[in-house]
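Every protein chain but one is kept in place in this view of the complex.
Now for subunit A:
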Amino acid sequence: MRAFSYERVSNPAQAAARAAEVPGAKFIAGGTNLLDLMKHEIETPLHLVDVTGTGLNAITETSNGGLRVGALVSNSALAADHRIRRDYAVLSRALVSGASGQLRNKATTGGNLLQRTRCPYFYDTGMPCNKRSPGAGCAALGKGASSRGLGVIGTSEACIATHPSDMAVALRVLDAEVETVTSSGETRRKPLDAFYQLPGDTPEVENTLEAGEMITAVELPAPVEGHHAYFKVRDRASYAFALVSVALIQTPEGKGRVALGGVAPKPWRRDDADAALPQGASAVMSQLLDGARPTQDNAYKLTLAERTLAALLAQE
């Protein structure tokens, strides 16, 4: 790990101002992703701004019947909150399917959204990776590479990595918004889908955050009634990232919403696919995965996604 200077800040606006002002600064919250990457020297910040003292630890009710989740609320606390368990079960389910009990106690809402990809070549500093070193090439698309865990849709010639968060898939199906504060103290709000950027020619850019901009909260709209479910398919029964995951909210009339994890650089959802839900899993996937460009190694994800949704619908 490279040496860095360190400071604690006590409010979000100060955190954002400091992160913009000090060269090479990064925020640190739970540290469970950033420190892992710093040990590999994939991340090499010169300065860490510790945001854990900024007081964003509350889950509060909003005027439009929803909930505002502070950026520092831990993944454990969010999954256990009685309002989340009762009214946003898909989010509780997604959270507890991720990482381990120890990690969820430290992982924060803001940090979870910004965790980096688990592409094995992103982690292997001996291999070329456009996301790690723009312009270096993509080892995952090289001859003989294994792309079994990587993306099938929304990817580009430059990068086929997926976003690894389970929480974000549930937040997408719930139409959550991301609230931030900029280095000049301005508050902004963006739907999660617009917050995440597809790789295109610049896979190193993953979201719309400006230099120093800090996530302060995630806002959930009023609860969506219906059956909430999250089904994660992985190589072992626990403590592994998703190959494919499906977040589903289904109303008694068979209508609802579907988002996929493990297949794209961001949680994957389309309105026309939601509308196809009454026609079943195959109809949904022919919309949702329209335009998919899988590799030979990961084409199985297309079938797996459809079967996973079919299994969930059959449980209903």
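Note that contacts are C-beta pairs under 8 Å (C-beta built on N, C-alpha and C of every residue); 3 or more make two chains touch, one makes a residue touch a chain; residues count from 1.
The working rule: contacts and distances are computed from a predicted model.
Only one of "ABC transporter domain-containing protein", "Hydrogenase expression protein HypE", "2Fe-2S iron-sulfur cluster binding domain-containing protein" or "Isoquinoline 1-oxidoreductase beta subunit" fits the UniProt record of the hidden chain, and that name is "2Fe-2S iron-sulfur cluster binding domain-containing protein". In the complete complex, the residue from A:56, A:79, A:158 or A:192 that touches the missing chain is A:79.
For the options A:10, A:62 or A:102, the residue in contact with the chain missing from this view is A:102.
Mapped onto subunit A, contacts with the missing chain fall at residues 1-6, 8, 23-24, 28, 30-32, 35-36, 39, 44, 46-48, 50, 52, 76, 79-80, 82, 85-86, 89, 92-93, 96-97, 99-103, 105-106, 132-134, 204, 237-239.
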